[in-house]
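Just one protein chain is left out here, and the rest sit where they should.
Take a look at subunit A:
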Amino acid sequence: MGLKLQQSQHQHHSVAVKVNEQMGTKRGYTFIQANRAWLPKFLLLWVMVMAFLSTWIYKKMDADNKVRRKEVLSSMCDERARMLQDQFSVSVNHVHALAILISTFHYYKNPSAIDQETFAEYTARTAFERPLLSGEDRENILRAGASGKAVLTRPFRLLGSHHLGVVLTFPVYKSKLPLRPTVAERIGATAGYLGGAFDVESLVENLLGQLAGNQAILVNVYDVTNSSDHLIMYGHQNQDGDLALLHESKLDFGDPFRKHTMICRYHQKAPTSWTALTTAFLFFVICLLVGYILYGAAIHIVKVEDDFHEMQELKVRAEAADVAKSQFLATVSHEIRTPMNGILGMLALLLDTDLSSTQRDYAQTAQVCGKALITLINEVLDRAKIEAGKLEMETVPFDLRSILDDVLSLFSEKSRNKGVELAVFVSDKVPEMVMGDPGRFRQIITNLVGNSVKFTERGHIFVKVHLAENSKPMAEAKAETFLNGGSDEGVLVSSAHQFKTLSGYEAADERNSWDSFKYLVADEESRYNASINMPLAGETSQNVTLMVSVEDTGIGIPLIAQDRVFMPFMQADSSTSRNYGGTGIGLSITKCLVELMGGHISFVSRPQVGSTFSFTAAFGRCKKASFSDTKKSNTEDLPSSFQGLKAIVVDGKPVRAAVTRYHLKRLGMLVEVGSSVKMAASACGKNGSSCGTKNQPDIILVEKDSWLSGEDGGLSLGMLDRKQNGHVFKLPKMILLATNITNAELEKAKAAGFSDTTIMKPVRASMVAACLQQVLGIGKKRQAGKDMLNGSLVLRSLLYRKKILVVDDNMVNRRVAAGALKKFGAAVECADSGKAALKLLQIPHYFDACFMDIQMPEMDGFEATRRIRKMESQANEQINGGSIDEESARKGKWHVPILAMTADVIHATYDECLKCGMDGYVSKPFEEENLYQAVAKFFKAKPMSEL
C-alpha cells in the first residue's frame, strides 16, 4: 500500500510540476500551493489508508491470539487424553492381574489354592453391573478369549450410579499357554471370563478435577468404533461451548477393536482482544492526528503563500501609487504654478496702481502669501521630481566660495537683526572651481542655513567647507587633545563659561571648536606653503569630495524628533510650525539632493545647545583649460588691488579670527592674527621700529568683542596712534568688525580711533573689499565704473564683440533688446520676422547667437527655430559628406545658439523651447542675471584685457 501511495504521490507530483510550469512563469508557486485543490483528497486518502492499516494490524494480532489459543487447547487436550489413558491402563492392569491370579491360583494348582467358597462369595459380591448384552457380550467374551487381551464394551449406563461406563473383559485360562499361542490354542485354554466395570464418567471427573484450567475447557470422550455413530462416554452431548474451536485427541484403552477419542473445547467463546483493538485504535488515532497536522500545515502554508502573493501585489500597487502620487504632485504643482504666476503678476501690477494704504496692505499681504505658496509649490515639485527620479544634476563649473558668499548675503540681514553671527569658512584645499550643480548646491546650503537662522536666537551660525579627507586629521587632533589632557581645557571652559567656538556659545558638535579647527588650519598652512608650486597629491584625481557642515547654536532638535528630521512634512512638533513657520519639507529635499550629489547628510543636535548638520558631496575637478577661463569671469568681482597688503586681525576667538583671515586671504592679503589689541600694538610697534615700513601692517581689523572686553582698548589704540605719529609712517587703517552695533557704541568706537570704518558682519570677501576700497581709496576709478555694472562686467566679457541676431516683430522690443546687448559690447543685427531671420541665418553666416521672440505673426519663434535647425543639420550632413569648405572647417559643426525671448517664464514654455531645438530662454525685458545665466552656457569669457 505504501508503494501504491508513493506511486500516486508521484503522479500527483508530475501533475504539480506541469501546473508549476504553466503558472510558474507568472508566479513562483510551490508544490503545495500548486496542489491546493488536492489537499482535502490527500487527507481523505490518508485517513482511509490509515484505517485500513489499523484494521490489518488488528486482524493480525487477533489471528496470533487465536493460534495461541488453539495451541493451548491442543496441549491441554493432549495432556488430559494422556492422563486418562494412563489411568485407564493402570485399572486394566489391576483386572489383568486378577485374571492371572485366578489362573495361577485356581486352575494351575490342583487342588485350587483358592478357597472355592470364598471365591464364590467374592465373585458373587463383584458380579454387579454385568449387563446382559446377550449378543455383544458373548461376542466380547469370545473375542477376549481369542486375543488374550482386555476387551471393552460400548458405553452404557451403569446400574448403580447411572453413570456412563464400560465393562472390561479378560479371559481366564485353565492351562498355561505356549509362548506364542494361536487363536485356537487360546480358545481351547479359555476357562472363563473376568470382567470389570469402569465408571468412565467419575474417572474422567476425578482426573479433570486434579488439573488446572479445568473450568476453561470442556471435555467429551467418545467411543468411535462405529465411525458413523459416535457413542458418548463422558460429557454432555449438547453442552454449549465454543463450537468454533475444538481439539481431538486419540485415546488407546488397550482394546484394539474399540476406538476412543477425546474432544476438547473452550467453555467460552474467545474473548475480544482488547490489546489488539486498543493498539489498532491508537495507531489509527495517531495517524489521523499526524495527517491532520500535516494537512493543517499545508493549509497554513497555502494561506501564508496566498497572503504573501496578495502582499506582493499590494506592494506593487502601493509603489505604483507612490509613483503616481509623485507624478500627480509634479503635474499639479506645475499646473498651479502657471495661474499662480498670473496671480502674482497681477498683484504686482495692482500694487503699482493707486491704492489706499489699506488696499495696499491687503494686496501686499496677498503677494507675500502668493510668493510663499510658490516657494512651497516649488519645494513640493522638487521633492516630487526627486521621487519620480526626474531630477537631473547639472555638471557645470562653478565657484563654491562665491555661492557661499551669496547665501551669506541672503541671510546677513536676518542674522544681523537677530544678533547672530554668521560666518563661512572654506578650506584652502578646496579647489576654486568645481564641477557640479551650483543651483542645487546653493539650495542645500540655503535650506540648512535658513533653518539655522530660523531656529537660532543667539550665538552663531557657522558654515565650514573642507575636503572630506581632512576629517581624519581632525579626528586625530581630537584624540590628541584628549591625550594631552583635556583637563586644563575643561577648567578653562568652566571658569570662563566660554566655549572655543565661533561665538563662544556651546555647539552641539565640538568638531568645529578651535581645538580641532586649529589643526585643520595649521595642517592647511603647512601643506599650502609646501605645495605652492606642485600640485597636491589629491588634485590628480577626478573627483573631490567636500565635507560641508553648518553649525548653529539654536534651540536644537528634541531627541525624540531626531530620527524623523529628514522625513517630509515632519517637524519637531506641531508647535514648531506655529512658532517658526515652514513646512518641514526642506530637509527632506536637502537629503535627496545630497544623495543625488553622491554624498550623505547627518547631524548632531543637542536641545538648547544647537545643531550641526554635516553633509558630503562629490564634485568633479575642473580641467585646467576651462578652469582658467571660467575662473576669470567668476572671480572678477573680487578685486585684485589688495594683493600683498598686510593686515592684522585682532580677535580673542581663534575660530572667528580664522574666518576673517580666510576672507582677507581671498583678497590676496597677508594676514596675521593677534588675540588682543595690545599684542597687535606691540607687534606693530616692534615691526615699525626694527624693520621700517617693510613689515608694517596696512590694516588692523579689530573684533568688537575684543575691543570692548579689553578695558584699556581705547587707551592702547591711542598709544598705537601716538607711536605711529612719532614716525613718519603711514598710519595703519583701523577697522572695527561687528555683528551689530548701537549708535552709542559707534560713537565710542569713533572716539577710540576707529574713525575709518566699521564692517558689519557677516564678513564676506566682496563686502570687505568694498569697505577697504572705501577706506584705502584704492581702485576708486574702477569702482566708479563698476558701481552700476558690477555684475555686468562679467556679462560684457561674455558678449564682447559677439555677433548676435535679434528677431522680434515688435520694433520697440527689438530696439530695446539690441540696445541692451550692445551695451555689453555685442554687435547686434535685427530681423523683424522669422522669415527674415531664416534668410540671415542661411549658412554660412557669422552669427554667434540668436535671440528669438516666440510670438510673432506668420512664423513664430518655435517654427523659425525648427527650420533653422533643419537647415543646420542639412549643412552638417554635407560637411560629413565630404565637401568641406573653409568656413565649415573652421566652425566644425553648425549650431547657432538660439535663445527664446519670452514675457512669460512658465515652465511649459521652457520645455517647448527645448523641444523645438532652442538652447535656453531669457525673460523679457532683459535682466542681467537672467541674461548672464542663459548666455554663460555658450560663450567663453574673453580676457578682460581685451575690453
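One rule holds in what follows: a residue touches a chain if its C-beta (ideal position, glycine included) is under 8 Å from a C-beta of that chain, and two chains touch if they have at least 3 such contacts; residues count from 1.
As a working rule, contacts and distances are computed from a predicted model.
Among the names given as "Histidine-containing phosphotransfer protein", "GATOR complex protein NPRL2", "Radical S-adenosyl methionine domain-containing protein" or "Nucleoporin SEH1", UniProt records the absent chain under the name "Histidine-containing phosphotransfer protein". The chain omitted from view is touched by exactly one of A:Val816, A:Ala836 or A:Met871, namely A:Val816. In the full complex, subunit A makes contact with the omitted chain through residues 349, 352-354, 788, 809-813, 815-817, 819-820, 822-823, 855, 857, 903, 924-926.
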